[in-house]
Structure formats: C-alpha cells, structure tokens
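Here is subunit A:
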Amino acid sequence: AGKYTIGISNTVQGNGWREEMVCAMKAQALASGEVAKLNIAHRNTDAAGQLEDIRNLISAKVDAIVVNPADPAGIKAGLEEATKAGIVVVAVDQAVTEPSAYIISNNQEQYAYLGAKWLFGQMGGKGDVFYMRGAAGASADSDRDKGFKKALAEFPDVKVAQEVFTGWQQDQAKQQMLSFLATGTPINGVWTSGIDNVIVDALVESQAPLVPVVGADNAGFVGQLSSVKGLVGAAVTNPGSIGGAGVTLALQILDGKKPAQQTVLVEPQLWENATEEGKAKLKAAADPSLSPEWPVSISIPDWTTYTKEQIVACKGPGE
Partner candidate 1 sequence: MSTTAITPVPFGRRVKRFMADRPLIPLVILLVILVVILQILRPGIVNERWIANTIKFAIPLAILAGCQTMTMLTGGIDLSVGTVATMSAFIMATQVVNQDPAVAFLLAMMPAVLIGLVNGIGVGVFRVHPLIMTLGTSLIGTGCLQVYQRTVIASGAKIPDFLAWLGTGLTWGIPNALLLFVPLAALIVFTLARTGFGRLLYAVGDNERATRLSGVQYWQVITALYVISSVLAGITGLLYIGLIKAPSLSLAEPLVLPSVAAAVIGGTSIFGGRGGYTGTIIGALILTVLTTLLTILQMPEGARRILFGLIVLFVTAAYLRIVEER
Partner candidate 2 sequence: MTTTPLLDASGVAKNYGAVAALRNASLSVLPGEVHALMGANGAGKSTLVKILTGAIPANAGRILIRGEARDIRSPAAARRAGLLPVYQEPSLIPDLDVLSNLRLTGTPVEPFRAWVRELGIPDLDIRDTARDIPLAVLRVLDLARALAVEPDVLLLDEMTAALPANLAEKVLEVVRRQGDSGRAVIFISHRFVEISALCDRATVLRDGETVGVVEIVPGVEEKIVELMLGTRIVKTHVAARSAAQKAAPAPAQPRLAVRNLRVGTKLNDVSFDLADGEVAGVVALEGQGQDELFSALAGSIRPSGGTIEVDGQTAKFSHPIDAIRAGIAYVPGDRAEALAMQRSVRENIALPFSAALRNWGPINMRRERAKVVSAIERLQIDTRAQGEVQRLSGGNQQKVTIARWIAADARTILCFDPTRGIDVGTKQEIYHLVRELAGNGKSVLFYTSELEEVQRVCDRVIVIFGGRVVDIFPVEEADEPALMRAAYGLPRGAKADIGILADPTANASDAPGATP
C-alpha cells in the first residue's frame, strides 16, 4: 500500500529490549500504511559492521534509514554517505555525531539519574548501594554512569559498596548478586542497569533482606514489583518502542514535515511501588503476557500508532 522502503540497522540481537525495538519498527511501519517494504539489517556487530550494513542499505536504494548506532561517532562516514545519496537518516535510542541525521532517543543519562535519585531517597539519603552496571565499554552504559554519578553527588552519605559490570547478562548478574550476598556485606539498595528480575530472584532465594531495587520497565520486573511481598522498588521506563517512534519521524520527514529540532528526546518516567499512586501506575503497566525481558511500555504516546497485537505479532509490511 505504501510507497517507501525503509532500511533498519541494529547491532544487538537477541536482547529483549532490542527485539521489542525492532518489532515496534515493524509494527509502526505496518500501522502507518506508508511503507511498502522494510529492509532490516539486524545482527550482533560493531561500528565497522554497522557501517557495512548502512552502506549495503544505501546500495539497496532505501528511502530512509532508521539506525540504533553501535557508537555515536563510529558510523559518521556511513551516515554522511547516506545523506549525500538523498536518504533520510534517523538515529534512535542513542545520539550520533553526524549533523545531518535526525535523532530520537531515550535520555540515558536521565534514566540513571531518575532511578538513582529515587533509590537514594528511599535509602534515607545514606547507606551503601550495590551498583550493577551494563556492559563495560558500551556508550549507553557510560551515559548512564554519568547520570548515576550526578545523583550520587547529591547524596554525599551514600556510598557505592560494590560496582560490577553485568554485561547485561542475566546469569552473570545473578551469580554476581549471589556471590555478593554471600559475603554478608550489608547493603541498603541495588541499582541495576536493566537486569533486574534476576536480582529480585536472587534476593528472595537467598532469603536476604529485601532492599530497594531500581530496574527498568521490563515485564518481569514490573510484575515482581506488584507480586513480590515486601519488595520496594522502582521501574524506570526505557521504552524499546522508541524504534516505532523513529519510523514515525522518518516518515514525517519523507512527507516533508521536518521537526523543529534535529534531536528529539523521550524523557523516562519512574514507576515506584512505595506509594499508592505509584502502585496503581504499576498495576496498569504490568503485562504478564509479555516476555519478561520486554519493556512493558510498548508504545509512546504521539509517536506510535500500532496496537499491542501488532507489536507482539512483530510483522512488518508485506510479511
């Protein structure tokens, strides 16, 4: 029905968040009715590999490219070539340094800041926090670190008891948590970079005191916030559906409706279960039918128009 071909480039595969992002892109392309075909280059690779994918998409003569960059600066050359070839470039999730590209992104620094600030408040402004980061060297991780440090600076009495890299791996995070609990070091809170439900599991299984936990809005964790007795925690939204928003933005530009600024930031929200109001929000957001690794915020108001069925079906135009 549609007339455009949109290329998609993503460099992390098999991760629940990224899968939701790709499904959102497909669903949005289908829902918009403007897209004839999606051309998806979706695999595990680095900046150089993404450059290759982008150049292949240029060879395939797509109209727009929506990209989740492996690195903000690393794919500059490819994006520049794309713009030169008359292709609209939209980066989602993370910023890029290429000035001609449009950016629609979750605010990673804010994500960490919001969660950490809430957590430190819950801890009464003092005590020890277990800081469970993402993958060493990933740019989203270093952005989040900035936000976390910012919050930490505001609470001089909060100390980092231990800092670990989970590599965004469930098993590694769980093992680290269990090892740490076994040391008997007292902690007052846990901040996680989105590997959250296994941490709650670990606390419950080892019958350790349930300290406040901050995670992302993954379905599993959101469910736990309502169901696990005695667990206080907060989920910070980090919608994978940002991918759908990227497609919408690209289509708008193709249709001649350029946004006012080059960069659009989607601000995160925080859903906690310490107050009744927060509990209600969590209850509304909880969705046990989703894969536990998928963020529950499967849509972004004003930016996505697909239904839940469409994103879960994960089918693009022509499929």
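Inclusion criterion for the candidates: all candidates are chains of the complex that A comes from, given by their letters.
What we mean here is this: a contact is a pair of C-beta atoms (placed from the backbone, for glycine too) under 8 Å apart; a residue touches a chain by one contact, two chains touch by 3 or more; residues count from 1.
Keep in mind the model is a prediction, meaning the values are calculated, not measured.
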item	value
Of the listed candidates 1 or 2, the one touching subunit A in this complex	1
Complex contacts: residues of subunit A adjacent to candidate 1	13-16, 19, 23, 136, 162-165, 167, 169-172, 174-176, 178-185, 197-198, 201, 205-206, 220, 288-293, 312-314
